[in-house]
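So that we are looking at the same thing, I have put the structure below in structure tokens.
And now, subunit A:
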Amino acid sequence: MERIIVIDMDLDALKQKLLTMASHAETAVNEALRALLERDYELALRVKENDRVIDQLEVEIDDLAIHLLARAPLASDLRLVTVAMKISQNLERVGDEATKIAKRARDLSQEPPVKVVIDLPRMAKLALDLLKGALDAFVNRDPIAARAVIPRDKEVDGLNKQVTEQLAQHMMENPDTIKRCLNLITISRSLERIADHATNVAEEVVYLYEAQDIRHTGKTGKAGL
Partner candidate 1 sequence: MNLTMTPEETKAVPGAPAEKSPPAPQRFENKPAPAPATPASRPVAALAVKNLSVFFGKHQVLKNVSINIEARAVTAIIGPSGCGKSTFLRSLNRMHELVATARMEGDIRLFDQDIYGKDVEPVIVRRRVGMVFQKSNPFPTMTIGENVTVGLRLNGVRNRAVLAEQTEKSLRMAALWDEVKDRLNAPAVSLSGGQQQRLCIARALAVQPEVLLMDEPASALDPLATSKIEDLIRELRKDYTIVIVTHNMQQAARASDHTAFFYLGELVEFGPTSQIFTNPKQKRTEDYVTGRFG
Partner candidate 2 sequence: MTVSSTNHVWRKAKSLAMNGLCVGCAVLVILPLGLILFYLIQKGASSLNWDFFSGVPKSPGTVGGGMGNAIVGTLELLALASFVGVPVGVLGGVYLAEYGGERLNNWIRFWADVLNGVPSIVWGMVAYALVVLPMKHFSAWAGGLALGFIMIPLVLRTTEEVLVLVPRSYREAALALGLPQWKTIVRIVLPTALRGIITGILLAMGRVAGETAPLLFTAFGNSNWNRHLAEPIAALPLQIFNYAISPYDDWNRQAWAGALVLVAMTFCLSLGVRFFSGGRFQKNT
């Protein structure tokens, strides 16, 4: 019985770390977007600082996962370990993208705002929703919710394209805004990447709870039961 308890403890620790990392990543994106919209220089700096925590957690999770793999877990335990490694990698990238957004926000806050109508706020909200949705699905063991996240990535992709075009147009017409527009384009791209990572997390969640690998299929499929 000893052995079972030990591996359960480690699996729980793994899950906990993953949840902690998820919450940090969500906060990072949230705060980066707030720093952007509220032009908050200090907040932007803080986001960059906190990314270190996220990076550290990725290292710890991978380490713990390797240790667990050495004990040859099987079935759902095995899936948990491999999924944890993948999710942590995606979350670390999310943290990096949040940092990029924060840096751009920091630069933008030093200059007057650009007068252009773009749907960046809506895109930000979408990306944040997708991330939250994927992470909630993981916490709540809800593969169906995870599957629901995946198709919405297209929306974000579409918005990114739209924003990029609008900004390109604006840049051509107002060359003095080039630097600021480029920053905004970068931010849009980061948001698009965050949505992609959120989708990856959702796919891993489906694999964890349903043992179905739906990556690269381009469709959600029916929930396999």
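Candidate selection criterion: all candidates are chains of the complex that A comes from, given by their letters.
Keep this in mind: a contact is a pair of C-beta atoms (placed from the backbone, for glycine too) under 8 Å apart; a residue touches a chain by one contact, two chains touch by 3 or more; residues count from 1.
For clarity, every value in this text was computed on a predicted model and none was experimentally measured.
Peer 1: Name the candidate, out of 1 or 2, that touches subunit A somewhere in the complex.
Peer 2: That would be candidate 1, which touches subunit A.
Peer 1: With touch defined as at the start, can you tell me which subunit A residues reach candidate 1 in the complex?
Peer 2: 3-4, 7, 72-79, 211
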